[in-house]
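Pasting in a structure now, in structure tokens, and then I'll have a few things to ask.
For this depiction, one protein chain was excluded, whereas all remaining protein chains were kept in their positions.
Think of it as A and B in the order they're written, each chain with its own count starting at 1.
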Amino acid sequence: MDSISSGLLDAFALILTLDSDLVEIVLLSLRVTVTAVAIAALIGLPFGAWLVVNRFRFRRYTISVLNALMGLPPVVVGLFVYLMLSRSGPFGVLGLLFTPTAMIIAQVIIVMPLIASIAHQTIRDLWAEYHDLLISLNASRAQRIKVLLWDGRRALITAVLAGFGRAIGEVGAIMIVGGNIDHSTRVLTTSIALETSKGNFAFAMGLGIILITLAIAVNLAIHSISRTERASTW
Amino acid sequence: MVASARILPLELTGVVARAFGKQLLGPVDLTIGATGLTVVMGPNGAGKTTLLRVMHGLRRISAGTVVWSVDEAVARRKQAFVFQSPIMMRRRVIDSIAFPLILHGVDKRSAKQQAKDWAIRVGLGHVLHDWAPMISGGEKQKLAVARALICEPEILFLDEPCANLDGRSTREIETVLKQAELAGIRIIMATHNLGQARRLASDVIFVHGGKILETTPADTFFDTPRTPQAKAFIQGDIVE
Partner (left out) sequence: MKRPPKYWRAAIVALFIATNAQAAEIKVAVTTSFYNSGLSDILLPVIRDDLDLDVQLIVVGTGQALRLGRAGDVDAILVHSRKAEDAFLAGDFGTHRREIMYNDFVFIGPSADPATLSEATSASDAMQRIKTTESSFASRGDDSGTHKKELSLWGAAGVSEEDLSTGWYHAVGAGMGATLNVASGMDAYVLSDRASWLNFGNKGGLALLYAGDPTLFNQYAYIPVNPLRHSHVKKELALALEEWLVGPKAEDLISNYRINGELLFTFNAVRN
């Protein structure tokens, strides 16, 4: 309990003084996670919708695999991306290891199945409602996907926020592919891991509180933005 | 009003529809001509809905053919369907009515203007900007009719559109349908409401047990039905 209260004090001090290291770490955390979630959503949302409206032979298997990938341990993804991006690996020439880009790549892989899976499940329900109408109106497959994504956007925002939550708190993968390099690839979660391993529990707790506050702030911001667009209590 | 390449007549030949091992419809031979308002009548479970959906292409058939006078791809675009339970999109009323036009490439401003006109025509002017799933049952069905007619189809299918509506809404929708018929739109409507059938039908298709028992002009059907089932039905008996 002592760690938590002194952690709160440490956190307040850092925020009030706008500690430059803290600001740098927070901005990098946001940059990596927001970019990763945006890319994952751009791929995952249409893919989830596509799986709903498209009937093909291995659809059921694909959906099962997608759901299973949600449980991918991040550290395994990190190891895989490391082996891919390592100088001794197939994509080593790109020199991406230990950069924020590598961290973004790892997080996209972690988050995309989650977003796609949730999107698929919610859009499936909407498709059941819209099915007869869209077929009657001769909507093409692409048009069906567009309509489902737009009309179902409330639930999809939830999917994206779930992805954000997963990514902002992730540490295993980005530690391996980013290297937690000071002023380069160090973010909130890896800082917390580092401080914890040094035994600086209070400070680590403070950073943890900042992380949670950040996640809550982002969620609140998204929800308030989406509310102004709606006409009723949907 | 209607484009030159007419999709009618529609020919059904030897059509059979099955589901889960049960035969819902057929075998059915039927010709849908170019004019009139046809009412498809019959007791519940007779196969009226199945027949309509087969004609519109919403249900696959296990045997037989459904042939339009033009290429099927062309014919698909000239039809519209109003469901028994109106399918409401999660949009405003005006956007819902405009949706089919926008889907087919009409620019947004023009589509919304046409949608506004149609909304007023069916009596939805006062709920233009309301959320479609929140309006009343009667209003929803009127929206569905407006949405169906806005693309100027050559044929309009309706599956018991007034089944769950009060008298006033029913009257308002029937008025719109009569206007559509006058404008040259072919209407095929399923109903088990005798009064409505008498009011609207120019001819009747009587369905029973998945088979078409009678196809006659309206007066003939109501005055002198041929089959005992039709007779019983008109009298108000329960027909099994």
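What we mean here is this: contacts are C-beta pairs under 8 Å (C-beta built on N, C-alpha and C of every residue); 3 or more make two chains touch, one makes a residue touch a chain.
The structure displayed is predicted, hence computed values, not measured ones.
For the chain excluded from display, the touched partners among the shown chains of the whole complex are A. When the full complex is taken into account, the listed residue touching the unshown chain is A:Gly179, out of A:Pro113, A:Gly163, A:Gly179 or A:Gly206.
The chain not displayed touches subunit A at residues 86-89, 92, 95, 97-98, 179-182, 184, 194, 196-201.
The criterion applied here is as follows: only the chains that are shown with their structure count from here on.
The geometric centre of subunit A is 47 Å away from that of subunit B, both derived from CA atoms. Interface residues of subunit A facing subunit B in the complex, by the touch rule stated above, are 126, 129-130, 132-133, 135-139, 143, 147, 151-152, 231-232, 234. Every residue of subunit B that touches subunit A in the complex is listed here, in rising order: 56, 58, 76-77, 79-81, 83, 87, 89-92, 99-100, 103, 129-131, 134.
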